[in-house]
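Just one protein chain is left out here, and the rest sit where they should.
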Amino acid sequence: MNNAVTPSGIRLELRKLFLKSEPVRGYTLLSPTLLAMILGLAMPLVVLFTLSFWLQEYLDFIRTFSLANYVEFFQKPIYVKLLLKSIRISGMVTIATVLLAYPMAYFIAFRVKSNKLIWLILITVPFWTSYLLRVFAWKIMLGYNGVINSGLKSLGFLTEPLAFLLYNPTSVVITLAHAWAAFAILPIYVSLEKIDRSLLEAGRDLGENAWMTFLRVTLPLSLPGVIAASLLVFIPTVGDYVTPSLVGGPRGIMIGNIIQSMFGQSQNWPMGAAISVMLMFTVAAMIGLFLWGTHSYRKRVA
Amino acid sequence: MNKDQLTEKLATGKMSRRQFNKALASLGATMVMMPMGSRMALGASGDHPTVFTWEGWEIPELHGDYIAKHGESPNFAIFADEEEAFAKMRAGFKVDITQPCTYKIPMWYDAGIIEPIDTSRLSNWSDITPSLKTIPGTVYGGKQYFIPTDWGQTSVLYRPDLAPEYVDNESWGILWDPKYKGRLSMSDSLVDGVMVAAIYSGAENPFDMTDAEMAKTRAALKEQLPLIRFYWDSPTEVEQALASGELVAGTTWNDSYATMKSEGHNVAYMSPKEGAMTWVCGFCIMTDHDPAKIDKIYDYIDAYMSVETGVYEITEYGYGHGNAKAFEQVDPEVLADLGFTSSNPDDMLGSGIFQVAMTNEAALQEMFDEVKAGY
Partner (left out) sequence: MNTNRPWWRPDGFYIYAVLYLIFIYLPVLFLPVFSFNNSKYIAFPLKGFTLKWYEAMINNPPMLNALMNSIKIGLIVAILSTIFGLLAAKAVTRYRMPGRAPVVGFIMIPLVIPEIILGISLLILLSLADIPLSLLTVGFAHLLLCVPFSMLVLVSRMEGFDKSMEEAGLDLGENAWMTFWRVTFPIVLPGIIASLLLTFTISFDEFVLAFFLSSIEQTLPVYIWSSLRFPSKLPPTLALGAAIFMASFIVVTFAEWIRRRGVRLDSTSGI
C-alpha cells in the first residue's frame, strides 16, 4: 500500500516536497529578514514616492499628482550638477579606499597566521570613537596649525602654513577614505579567507610567479569581497552630507546637503523626496552597471 | 471629514495647514489603522512634561525652582537645530514645551503647533525686559505665543592682532576683505549667515527683502565665497579655527567672545557700524501638550524666567537673560568682561537689529545653496 494516502504519509510527502523545492526552502529561510525589512521599509517607500509627486505650498502639501518636482530636477542645473559631483567624489573615495584596503586584507588573510581576530578588531577599534571626533582629528592633522603644517614648518620647509590641505574635495576624500577603511577591509578579508590554499600552491607548482597566481586565482576569487566593499563604501558616501559640510569648505556642498535643506530650512519635503528618488535610481543604475561589469569579468576569467 | 468635503479637497487640491497631519496620516493609511482618540504619548514618561530644547539648556541650574517644587527635572528631548526639531514634530513627535528662537515663531504659529500662553500664570512675567515682550511675530491677537528668556548677539569675532586696521573701524566688511582671503568664516545658516550678507549689501530690511535686494545679497555672497575658509555649523568649529590662527574673523554669537577671552585668546567682538544682530530665544507651549501637565508646564517656564536662572545664564554662558532684574544682580565688571556694555538690557537691545522671521525662507535657502554650488 502506498503510504502517501495516510495522514502521516501526506506529511512525509509534503516534507519531501518542502525539502526538495529550493524556492520554498529559500524563501522560508529568507522570510524573517524579509518580513522585518518589509515592516520597516514599505511605509518609507510609499511616503517617499507619494511625496515626490506632490507639491509644497508654504507649509501645506498640494496633494494632486504632479511631475513638477522631477521637471524642476532636470530644469535647474544645480541638482544634476551636485548629483554628478557627489558620484564623482564618492567614486574617488571608493577607489581609494578599496585599493588601499586590499593589500591590508590580503596581509591579514595570508600573512597573519594565528591571531586574525585580533587584527580584525585592531582595524575596527579606531572607528569606535565618534565620527565627529575623528573629523576634528583630521582637522588637527591637516589644519592651518596642524600636524603636517607644524611639522613641515619646524623642519624649515615652510614659512607659511599650507592652506590647501583642508576644506576642499581632497580633504573630503581623505576623511571619508579613512572613515570607511574598515568597511572595505573586512569584506575583502572575508572573501580572501575562503580561498582554498591548494589552488594557490597549484599555481606555484605550475611555475607561475606570485603576481600571475594573484591575477589568475586570488583576484577573481576575492572579487565578491571587492564588490561588497565597493558597494558598502560607495552607496552610503554618495548621500553623505556631514563630511562635506565639515571639511569640504564653502564649496563642499553635495546632493545630500540639498536633500537635507529641503527637509529643513527650505520646507519642501516633496522636492526633497523627488531628489532622493533620483539619487536612488542613479545609484541603483550604477550598481547594476557595476555588477554587470564585474559579472562578465568573472565569466571571462572563469 | 465627510465624502463631499474630501471630494472638494481633492478637486481643489489644497488643504488647510491644520490638516497637514491628516495628510501625513493618509500617506500610510492604507497600511496602518489610524488610532482614534488616544493621545500619542511619544516620549513623555511619568508625570513630568517633556521639554524639547537645545543641548546645554536642560541643566538643573536653569530650572532650580521647578526642582525645588517638584523634586526632579522634567523630561528632556534634545535637538541640535530648529529645522530638524520642526521636521521631527511635524512627523509626529509630541512634546509639551519647546525652546525656539523668535525668527521661527511665525512659521510654527502658521503650522498650528504652538498655542497662546497665559502670562498671568507666570510670576516672573513682570520682570521681563519690556522690549522683548513685543518682538514682531511673537504676539497674535493680543496673545503671547512666546516667552523670551535667552538673548545674545550675532556679530564678528576677530583677531585684532591679525587685523589691526579694524580695531577702530568695526564693520561686517571685514568678512569681504580680500586681504583675508581664505581666513574668514560665516555661519552656514540663513539667519546668522545670509542675513549678514543682506545687511552688508545694504538691504533696507534684511528680513523682508525686495527682489532687487535679494539680487544684491546674492552678489555679495558670491563675492564672498572665494574668501571664505568654511561656513561653520557649530560655534565649536569657528572658535577652534580662531584659536589656532586659521581664521582672522568669523561671525559668532557673543558667548564665543567670553569663552575665548577666558581662555586667554586675543580676540575682540565687533559692534559693527552697520549694526549687530540680536537673537532672542524662549519658550512655546505646544498645542499637543498633555492637558494634565499644564501646571507643571507653567512651573517650568516660570522657573526658567527666574532671577537665579538669569544670573547663572549670564555669568556661566555669557548670554543675556529675559529677566531684567538678573542683570542688576551681576557685578558690572563681570558684565563688561562678558561683553555686555550695560546693565540695562534695553540699552543693548536697542542698538541691534532684532532677528525676526524671514519672508520667503525657501527662496533664501535655495539662493544660498546655489551660491555654494557655484551658481
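The chains carry the letters A and B, assigned in the order they are written, with residues numbered from 1 in each.
By our rule, a residue touches a chain if its C-beta (ideal position, glycine included) is under 8 Å from a C-beta of that chain, and two chains touch if they have at least 3 such contacts.
If you're wondering where the values come from, they're calculated on a predicted model, not measured in any experiment.
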Touch criterion as defined above, residue of A:L59, A:I87, A:L165 or A:L232 at the omitted chain: A:L232
Per the touch definition above, residue among A:L14, A:L84 or A:L117 touching the missing chain: A:L117
Residue ranges of chain B at the interface with the undisplayed chain: 24-25, 27-29, 32, 34-35, 38, 40-43, 45, 50, 54-56, 75-80, 84, 87-88, 91-94, 233-237, 239-240, 243-244, 256, 259, 263, 317
On chain A, residues whose C-beta touches the chain left out of the figure: 22-23, 25-27, 29-30, 32-34, 36-38, 40-41, 43-45, 47-48, 100, 103-104, 106-108, 110-111, 113-118, 120-134, 136-141, 143, 145-147, 150, 178, 181-183, 186-187, 189-191, 193-194, 197, 200-201, 204, 210, 213, 221, 224-225, 227-228, 231-232, 235-236, 239, 256, 259-260, 263, 269, 272-273, 276, 279-280, 283-284
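The rule is short, and it goes like this: only the chains that are shown with their structure count from here on.
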Whole-Å gap between the CA centroids of chain A and chain B: 36
In the complex with chain B, residue positions of chain A that touch it: 42-43, 46-47, 50-51, 57-64, 77-78, 81-82, 136, 139, 143-145, 163, 167, 245-246, 248-253, 257-258, 261, 263-268
In the complex with chain A, residue positions of chain B that touch it: 9-10, 13-17, 19-20, 23, 26-28, 30-32, 81, 83-84, 86-87, 107, 110-111, 182, 188-190, 225, 228-231, 233, 237, 240-241, 244-246, 361-362, 365-366, 369-370, 372-375
